[in-house]
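All protein chains but one are shown at their positions in the complex.
So, chain A:
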Amino acid sequence: MKPLVGIFIAAVATPALAQQDHGAAVQQAPADPHAQHQMDEQSADPHAGHAMPPKPSEPTDPHAGHQMPSAPATDAHHAHAGHEPGIPDPPGGPPSAAALGGPAHAADAIFGAATMAPAREVVRKEHGDIKSGMILIDQLEAVIGKGKDGYAWNAQGWYGGDIDRLWFKTEGESRFGESLESAEVQALWGRALDPWWNLQAGVRHDFRTGPDRSYAVLGVQGLAPYWFEVDGALFLSDKGDVTARFEAEYDQRLTQKLILQPAAELNFSAQDVPELGIGSGLSTAELGLRLRYQFVPEFAPYVGVKYERAFGDTADFRRAQGEKAGGWKFLIGIRSWF
């Protein structure tokens, strides 16, 4: 009985819909005698537009009127775009006891557990356990300013899975024709904290004119809202000095290939480290602006400028050495990754 009631309600409640469907059915009726599906029987039916399924499976559904199968390709269907069509979802629930029954692996009975086990391990690894890596030379540049020209680099690399990765970072600078001024190398273990951020811990070693230093490193690197690449780290030296560094950069696409990258780096120290020329507080700050042209994403030469200066005691240390506290530099370099 109830299915019939459903049909009746549907017919009464949606006359406009039914009319549209009639129209569409007529439009659609193929002129060709070979009707696409040879559905002559149905096409001839004046009610073809709202033929009900032979057995409505859920007669109690109060929305039966919305489930009218009708000639497809009419806009009438879109009138229901916001509705959940059809039978309401039954409750969620765990699988039945029978569903949980064995065997654990159906193929074992046919091909043998010993054969299937290694294949299962392969299929597991092939679906998500991807190891990959990257080496990014973010900056490799000639530094042109007052005094002797120099060069600088800043590069990093990683290898590993999605969660745990081994990181390698290096940066440094010097002047052409002179011995290495300063260079640092970091080896870090990185662990993904959330979709965008990574915790990094490891060691850093500095090579420089003057005393070498080693540090323990604890940092966070990732992608901040608005697409800022951010890297912050705390360093504890083998002499017990605590310093910190904060870096951020942003890629502003001017065109698909021309990219303007503002970047900032701030260095802090918890104490004066006179032998390294570092004073407590904000020791140095650097602002850079690089304009690169990505021939391909992996290879982009750039030009840029940077302003770098020391503050507080760090500036005093510099002046004591006969250097200026800060100044502008012009940059020509290459950004590359592979």
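The rule we apply is simple: a contact is a pair of C-beta atoms (placed from the backbone, for glycine too) under 8 Å apart; a residue touches a chain by one contact, two chains touch by 3 or more; residues count from 1.
In the analysis below, contacts and distances are computed from a predicted model.
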| item | value |
| --- | --- |
| Protein that the absent chain corresponds to, by UniProt name, given "histidine kinase", "CopA family copper-resistance protein", "Peptide/nickel transport system ATP-binding protein" or "Branched-chain amino acid ABC transporter permease" | "CopA family copper-resistance protein" |
| Residue touching the undisplayed chain, where the options are A:Arg124, A:Lys148, A:Lys239 or A:Lys324 | A:Arg124 |
| Residue ranges of chain A at the interface with the undisplayed chain | 28, 30, 32, 34-39, 52-58, 61, 66-67, 69, 71-73, 75, 77-87, 89-93, 95-96, 98-103, 105-107, 109-111, 115-116, 118-130, 132-134, 162-163, 192-196, 223, 225-227, 252-256, 258, 297, 337 |
